[in-house]
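As you look at this complex, bear in mind that one protein chain is not there, while each of the others sits in place.
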Amino acid sequence: MKFASEFRDPKAAKALLAEIAQLADRIGATREKPVAIMEICGGHTHSIFRYGLDKLVHEGVEFVHGPGCPVCVLPRARVDECIEIAEKSGVIFTTFGDAMRVPGSKRSLLQAKAAGADIRMVYSPLDALELARRNPEREVVFFGLGFETTTPSTALAIQQAAREGLANFSVFCNHITVPEPIKALLDDPDMRLDGFIGPGHVSMVIGVHPYDFIARDYHKPIVVAGFEPTDLLQSVMMVLRQIAEGRAEVENQYARVVPEHGNAVSLAAIADVYEKRPSFEWRGLGEIDASGLRIRPAYRAFDAEEKFGVGYAGVRTELADPEGCACGAVMTGRMKPVQCPQFGRGCTPEMPLGALMVSSEGACAAYWQYGGARAAAE
Amino acid sequence: MKFASEFRDPKAAKALLAEIAQLADRIGATREKPVAIMEICGGHTHSIFRYGLDKLVHEGVEFVHGPGCPVCVLPRARVDECIEIAEKSGVIFTTFGDAMRVPGSKRSLLQAKAAGADIRMVYSPLDALELARRNPEREVVFFGLGFETTTPSTALAIQQAAREGLANFSVFCNHITVPEPIKALLDDPDMRLDGFIGPGHVSMVIGVHPYDFIARDYHKPIVVAGFEPTDLLQSVMMVLRQIAEGRAEVENQYARVVPEHGNAVSLAAIADVYEKRPSFEWRGLGEIDASGLRIRPAYRAFDAEEKFGVGYAGVRTELADPEGCACGAVMTGRMKPVQCPQFGRGCTPEMPLGALMVSSEGACAAYWQYGGARAAAE
Amino acid sequence: MCLGIPGQIVAITDAGRLMAMADVSGVRREVNVACVAEGPLEDLLGRWALIHVGFAMSLIDEEEAAKTLAALHDLGEAQEALAQMAEGDAALEGRA
Amino acid sequence: MCLGIPGQIVAITDAGRLMAMADVSGVRREVNVACVAEGPLEDLLGRWALIHVGFAMSLIDEEEAAKTLAALHDLGEAQEALAQMAEGDAALEGRA
Amino acid sequence: MALRDERVTLAHGGGGTAMRDLIEEVFTAVFEPPGMEDAAQLSAAALAEPGARLAFTTDGFVVTPLEFPGGDIGKLAVCGTVNDLAVSGARPLWLSAAFVIEEGTEIALLRRIVATMAREAEAAGVRIVTGDTKVVGRGACDRVFVTTAGVGVVPPGREMGAGRVRPGDVGLVNGVLGDHGATILAARGDLALSTALESDCAALGHLMEAVLAAAPGARAARDLTRGGLASALNEIAGAAGCGIEISEEALPLRPEVSGMCEILGLDPLYLANEGRLVVFVPEAEAGAALAAMRLRPEGQGACIIGAAVAAHPGQVRMRTAFGGARIVDMLVGEQLPRIC
Partner (left out) sequence: MALRDERVTLAHGGGGTAMRDLIEEVFTAVFEPPGMEDAAQLSAAALAEPGARLAFTTDGFVVTPLEFPGGDIGKLAVCGTVNDLAVSGARPLWLSAAFVIEEGTEIALLRRIVATMAREAEAAGVRIVTGDTKVVGRGACDRVFVTTAGVGVVPPGREMGAGRVRPGDVGLVNGVLGDHGATILAARGDLALSTALESDCAALGHLMEAVLAAAPGARAARDLTRGGLASALNEIAGAAGCGIEISEEALPLRPEVSGMCEILGLDPLYLANEGRLVVFVPEAEAGAALAAMRLRPEGQGACIIGAAVAAHPGQVRMRTAFGGARIVDMLVGEQLPRIC
């Protein structure tokens, strides 16, 4: 068992698709009046397009691509701040590859690197730590980016740095949390969603209960899902079944990886190192209360915001999203990427206007790359 | 008037050569029993070969190539110390191009540069100063090399650095003086020299009187000479004339450049910044009393020996000259380069064993490059 | 978001710093096992974990995985039975 | 040793730091004139100096240069006269 | 031997005897170019044939690390240019090799690279007939860059080009995909990944001749270098004005390459190869082409991956193992390792 290919079985998929079709018919979903299911997580968006699931499911099932891509929701001003830090003399700025092409107000990190900043891609915060050990005369900054899945890794790296007394390591913390933007979406009166696919790897850390409010307070089904194609189809099936049966519960399709209560070590590390910010800015969504994390005063020495006086510790720049950009509407499911006036015109993967076109997790990029748009345009 | 080409006039040379021939005949100089005239200065050696003067003069006049090339007399241990400094983290080691190829015990500066040391060639100590200004986070070390001609420039650079409070500039002082090794030569009982051509550019700084002892105490003629071919021939003529007339005086052929008492500003700068070392090591000649300069305590902050604890301020390594190397004998005129057992065999410009084969001022390199050796071998 | 993949823990590389070697289809990388190290580290050998940015974030529950696969299998069987029944119906209808 | 060449001072570039522009056959380089700055710096304009490692080390004494050249010239004349006399002698001898 | 330095210094680039010694001892002694004139002079009977055309190509090679499992920069530099000639239908004849060398580079390393080049050239049946070396200061290049150019001859009547591919033509590759790209990613060390993979780097001239003998109607071929299979197919689809359809299940991939792609979020369709090509042949010749490939060591893993189609002109689509379909587009820039 490799816990991956087994969940790509075409035969199982066929059965799931048939079951989904039956359920969709049963609840009267049609192309004109579809059941709208938001996959919150960009990883799920990616899988849906990679395996062409949107084309395979019953036409009454509509996938709405949610805001769960940390790169897509990164405001341009934060990219500018990354560049500001990266361009300081002596700094080695480290980041996951994902953030390299995200446009800031003037440049991306890739372009800042080309212009001379020492910006390096790493696979892990541990690699940034190692860089700091090997370059004691340099200041190594790690760009902490991601939802609850990634947050423990930077927390553990900061704890390790503290243990070693590594004075030249710091994290530019931009970690964000999933439940708050979902609540914001649900509070939007324009919103019409019938159910959710929950991000499996977030729940691997935080468990399934943080989503209880969705079922309890908003009466929407949510199924925490894995990332293989049958995982996703099974989760769709489970959402439809809840709807068909008039239930609204938090279910766990991904039990092989997601413990009900999450991971205790990860949660403890997050709690030790981070605290909630009062509010945090999301690209396309604006400020959302309590949706971001910052480094606690006890670990201030490792906080790049404090060290360099940028971000929430500096003068914050308000930068409106670029004109004509519909990222917010797309991320909240009010618009399909192809409906954005910029899609394929002012905004292409070569020259992205919005972040959704940059990250291969972004709905617009996925539409583009996997041909959703152009195939549709034919 | 450009003060250069005018002194290359073939007609004047012809007259000078005729006069030299007459004088040589008059004093009975023959190929078997020649008048031996040492040109102290490597620059003169260079000119002699470049213009083929050794072939043009009367066969009774023999040029003996003296120790006046600062690169040629640099002990291997000092090159090693340069490399030791250059390899220290953060150091930019600056040097005149002349020193780049001089072999140390294991490597030359050129090879150390290839192996990673940040070694840069400059035209002037002022350029090293400017590098220090532009790289405040680096330590810029200038390799102070040369006789009295060059000494004022490093003294003035140190004074300037002191005025500016340039904390990241220092000089690795290896300045040496001309009169002392001449005295050592004259004291050698094996020595048979009939007269000297004095280094014109040294006297431009120190004037002609520091050579008085040669005439007064050793009864040898010395003519301070310029570097153009007629300058040299005229000086040879003047030496021969003294011999013919039974005189032993200090004469100044190069009065257009050399003031009798030298340059007051230069002498003051040297006196301010430097003091005599008790003794200094010369390649091929060993330790010579009072033949080297060091930086005075008042300017200690700019003394690379003190800053890095090397050279006379560190543990000094005694390194014998490489085996079979006759540099000492050649520099003291006891041997012609071609008589060195290594000449053209273990020692070639591609792979010099001794420094005399490296610098184009070096007698062995000059013999090689201008064909003295190979033409003779035909 | 949050690319995670299953990898097998094949060696403990630095017990002090909780580092182990994970293998993903023959590709190896040292990962931190702090989040999954409850008992002795040796117990991790041979276990599969979900790997994310150089950390083993969660041990894979093989029983749960088997259960999910079994459910898929059952659904497949059921659908097949249904399909056969439908075919049978169609055949019957065709015969009618 | 100690390569020095004559250059002409053509401009004062930074009086405070005693820097001037020297010209050698059309090649220009800023040099320090501390060693040759006795009077007002402007007096240096047009003067020739011996340049070494970026410093004007000595002003060239044009009179002395002319004297040296004159001496060479005289020697040439004298030698020529001698040569002509020798030729004359040889001719005479030949005729003899 | 006059060359006793262990490392290259700037003197080795200065046009003097140090440079001459370096060139003679390290380069020309091994490559044995004809004469030491500024240009090699070559008599080419093959080029005199009426209708024969000359093929000419160049590539620069800048790989890090210079030596990696399965090859080194010299092997890449020979194979890469041989392959660009071969896929254009030419018989590779002569190569040039220009080196830019960073001060401080170990001469032993240069010797190893040159030895590889000589060996690979001989195996590929080409001669390295002219060359150049430049030495740059420390920090001015990444140890060694090699640029090769290649000259070959396209026999009379042989016409290949991406524009000639027609719907129905079958596409074949000569082996597993992405080994080179994955090997280099691991060999760089900065991602701290280790594998037993080796680069697929190989010269494909002989293989192309075998394919062309078996499938004389072959339309076009591309070596799958930067940008991988996806870019080559997009180029062909664009030039031919037809669509291309490939099957995910047919793509040959080693588990390690898949694993590396999973870890880093990469798509193996875009990974670089240095010994892989795709060739399109008329359907009737596909079997013969496949058989011919498999007879050669560098074609043992050959397989059919798809075909040209009349639909969706200019576009490459892939039927997924799962039954879906997706467009396989050009990449924008490099693939970057990603975590989300």
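For clarity, chains are labelled A, B, C, D and E in written order, and residue numbers in each chain start from 1.
Rule of thumb we're sticking to: contacts are C-beta pairs under 8 Å (C-beta built on N, C-alpha and C of every residue); 3 or more make two chains touch, one makes a residue touch a chain.
It should be emphasised that the depicted structure is a prediction, and the values quoted were computed from it without experimental measurement.
Within the whole complex, touches from the chain that is not shown fall on A, B, D, E. Touch with the chain that is not drawn comes from one residue among E:Ser88, E:Ser199 or E:Ser258, which is E:Ser88. Screening B:Ala36, B:Ala77 or B:Met121 for touch with the missing chain picks out B:Met121. Across E:Thr105, E:Thr195, E:Thr225 or E:Thr320, the residue that sits in touch with the chain not pictured is E:Thr225. In the full complex, chain E contacts the hidden chain through residues 9-20, 35-44, 47-50, 53-62, 64, 83-85, 87-88, 90, 94, 96-100, 129-134, 136-137, 139-142, 145, 147, 149-152, 154, 160-162, 222-223, 225-228, 231, 235, 239, 270, 272, 330-335. For chain D, the residues in touch with the chain missing from this view are 1-3, 5, 7, 24-30, 51-53.
Hidden from this view is one chain, which touches chain A at 101, 110-111, 113-116, 349-351.
In the analysis below, only the chains that are shown with their structure count from here on.
The remaining chains, considered with chain B omitted and nothing else moved, group by touching as follows: A, C, E | D. Distance from the centre of chain C peaks at D, each centre being the average of the chain's Cα atoms.
Set against one another, B-D and A-E show the most C-beta pairs in contact at B-D. With centres taken as mean CA coordinates, the chain nearest to the overall protein centre is E.
The greatest centre-to-centre gap from chain E, using C-alpha centroids, is found for D. Chain A and chain D have Cα centroids separated by 79 Å. In chain D, there is no position where the chain touches two or more neighbouring chains simultaneously.
Looking at chain E, one finds that residues 191-193, 262-263, 265, 338-340 touch two or more other chains. If you check each pair of chains against the touch rule, the ones that pass are A-C, A-E, B-D, B-E, C-E.
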